[in-house]
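Worksheet: one structure, shown below.
Note that this complex is displayed minus one protein chain, with the remaining chains in position.
Chains here go by letter, A, B and C, matching the order in which they are written, and residues are numbered from 1 within each.
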Amino acid sequence: MKSLRFVGREFQSESSVVKVGGVSIGGGDFSVIAGPCAVESRDQILSTARAVASAGAGILRGDAYKPRTSPYAFQGLGQEALDLLVEARAETGLPFVAEVVDPRHVEAVSSVADMLRIGTRNMANYVLLKEVGSQPKPVMLKRSRTATVGEWLDAAEYIYDSGNHDIVLVERGIRTFETSTRNTLDISAVPVLKTETHLPVLVDPSHASGRADIVPSLSRAALAVGADGLLIDVHPDPPRAIVDGAQALTIEEFEALMGQLRALESLLG
Amino acid sequence: MKSLRFVGREFQSESSVVKVGGVSIGGGDFSVIAGPCAVESRDQILSTARAVASAGAGILRGDAYKPRTSPYAFQGLGQEALDLLVEARAETGLPFVAEVVDPRHVEAVSSVADMLRIGTRNMANYVLLKEVGSQPKPVMLKRSRTATVGEWLDAAEYIYDSGNHDIVLVERGIRTFETSTRNTLDISAVPVLKTETHLPVLVDPSHASGRADIVPSLSRAALAVGADGLLIDVHPDPPRAIVDGAQALTIEEFEALMGQLRALESLLG
Amino acid sequence: MKSLRFVGREFQSESSVVKVGGVSIGGGDFSVIAGPCAVESRDQILSTARAVASAGAGILRGDAYKPRTSPYAFQGLGQEALDLLVEARAETGLPFVAEVVDPRHVEAVSSVADMLRIGTRNMANYVLLKEVGSQPKPVMLKRSRTATVGEWLDAAEYIYDSGNHDIVLVERGIRTFETSTRNTLDISAVPVLKTETHLPVLVDPSHASGRADIVPSLSRAALAVGADGLLIDVHPDPPRAIVDGAQALTIEEFEALMGQLRALESLLG
Partner (left out) sequence: MKSLRFVGREFQSESSVVKVGGVSIGGGDFSVIAGPCAVESRDQILSTARAVASAGAGILRGDAYKPRTSPYAFQGLGQEALDLLVEARAETGLPFVAEVVDPRHVEAVSSVADMLRIGTRNMANYVLLKEVGSQPKPVMLKRSRTATVGEWLDAAEYIYDSGNHDIVLVERGIRTFETSTRNTLDISAVPVLKTETHLPVLVDPSHASGRADIVPSLSRAALAVGADGLLIDVHPDPPRAIVDGAQALTIEEFEALMGQLRALESLLG
């Protein structure tokens, strides 16, 4: 990790706090970003936004553009989804984060979203990293499922070096031989990152596991290990979700989890 | 995992409790097994045993026989170490667990130890599994760093099918491409196992990470994720440890960790 | 691999032949694409082009834009490099392949290069895949070091479905725990792909191993296993290469290898 200039602890010993809308990530509070994997309809995104806001989530997630392994899978609603996210924000007050996949769309998404997300497939898409590094909204950088911690920090360095210092890292599982989960959550990456970098670190237990049944226990582990928050899939009707329904919590499950996390946070805080 | 007969939840829905000396693993309490990786001297094992007992550990670890990657590395003190562990038990009251590596030694170790351990390199040594399955002391079965959860349960099935039902599983990290930690702790394996099997599950943050600096945060995560306890390296003078010093907590660090765990356990319990 | 429509053997049982300039890949001949990893100077690219042409390579490689892990590493000469590649082609008659990393550069590179390359980091950059799928030059698609064969074919499907059917796959090593080589060459992927798809398959022993000393033996293995050709790093002075010198063959080593491959090809052909 010798090539780091700006995102390393040597450059800045104090932990960074990133502001998303009016919400802080990294300032000691445990932030929960929740919502559906993809925006599917007006009713779906509005009902989910209301529910996660009411349960205590600070930021809404919901994608307009989905990078999918197959070209024949649902690719997202695009601009229509962005409009619905704006409407959900107006109603609930929740700022929202949305993925960008094309450098030519960065300006359009940046003009409406509160935070841009770089997905796991694009962590090493340096063209896109420079583009989000050149606009003013904070950036959420997910780990590539095949990146070492060092390569991930190098990717963050691309964004920082392009002028944008508001970067949040999200551990979302790496690829291993184990098959009982979709990926293997590298929980150790959280304390390792806390040593190496001043940037905030979140955990995405939904994509890491692909299994809603273990998302609550992994969420508690993320809080206990020292993460700054969670990125979590919530859907009003998971079996009917178009994308990744098997890993989404129902609204009731999410509310129960939030209660557990609040109790744990008050102890560990 | 279709070949499971006895260790699966389908066979026994109630969670098993394993008795080691007078100590229970799996009955709802969070068990901490601590001590040096290898028994090195009388002074080392006795001072460590006293300290971990005083800090609240329930069981002592300390190996007499060490399987080492190189034939020229320290291989353990053998019978002398077993005698010292017996002495440490007499003084502190802590039962102890010791590794077996040779089917011809099982009877001798079983006659003095309170629990036998199968190390990661021997998880698929079916000859040894059958041998520990045919003696009365409880068995700790570490995951091979290359085993899927399904293969690990198959290994447990060998022990159970040989007649010994007192089996405790220990997640200790799997091999991946990540290099900032020695192995990658598969924390998700804990809730997955809780679904698949009735056997107790511990976490070994020391061998999983190889880094004492992140052992405390991984230990908290193990408790929060639902593990039944920890297996943890403690050494009175880690820099002078013959084996795996970089991952051992000092006695002071272990005492501090135990305080944190007690507070967390009272909340989560 | 159920989502494949066009690149699968079920759709087209006959093996595809892809034309690059006047050179065929996949028609039964063993194609060798050689040159420096990056274009560094006029003298470097011209001298290498002459040498590899004279030794029997059919296509020249040499990148103008380099995606690098660190933002502070050499990123390529850009347009200047493309001009030098055009000059090298005029002198030697070799068509050339160059990497594209930005969808906004595809048209410019496509207007001069004979073939476009998608590098390992961009295999799942679907925006870029669609862009190269919408222009007329053939496309070389390298495997992501973390992709299964199935995911790789899905990426090829993106290009095919966008209208471009001239696709060549390149196996270049996957990420594993082994450290004696930079990646692990998945040689089995070649015969597996020959079963699954009609597209030609090349092997890149240079990036797979990162070690020039074993590139010749891996090249022979690639021919023997049934690959349609090689993509290979050659540099006039590897110790002074700016990028990946440790894996580049000298011109003399490349000439010797070509002699071995010709003899082997005449036997296996």
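The criterion applied here is as follows: a residue touches a chain if its C-beta (ideal position, glycine included) is under 8 Å from a C-beta of that chain, and two chains touch if they have at least 3 such contacts.
It should be emphasised that the depicted structure is a prediction, and the values quoted were computed from it without experimental measurement.
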| item | value |
| --- | --- |
| Sole residue of C:G93, C:G163, C:P191 or C:G259 that reaches the chain not shown, by the stated touch rule | C:P191 |
| Contact residue for the chain not shown (choose from A:R68, A:R89, A:R143 or A:R175) | A:R175 |
| Sole residue of C:T48, C:T69, C:N125 or C:T146 that reaches the chain not shown, by the stated touch rule | C:T146 |
| Residue ranges of chain C at the interface with the undisplayed chain | 146, 148-150, 174, 176-181, 184-192, 195, 208-209, 211, 213-214, 217-218, 220-226, 263-264, 267-268 |
| Residues in chain B touching the chain absent from view | 3, 5, 67-73, 101-104, 121-122, 124-127, 144-146, 151, 154, 157-158, 161, 175 |
| Interface residues of chain A (partner: the chain not displayed) | 175-177 |
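We adopt the following convention: only the chains that are shown with their structure count from here on.
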| item | value |
| --- | --- |
| Maximum centroid distance from chain C, chain identifier (CA atoms) | B |
| Most central chain, judged by mean C-alpha position against the global CA mean | A |
| Chain A and chain C, separation of their C-alpha mean positions in angstrom | 34 |
| Rounded Å distance, chain B centre to chain C centre (Cα mean) | 48 |
| Two or more partner chains touched - positions in chain B | 176-177 |
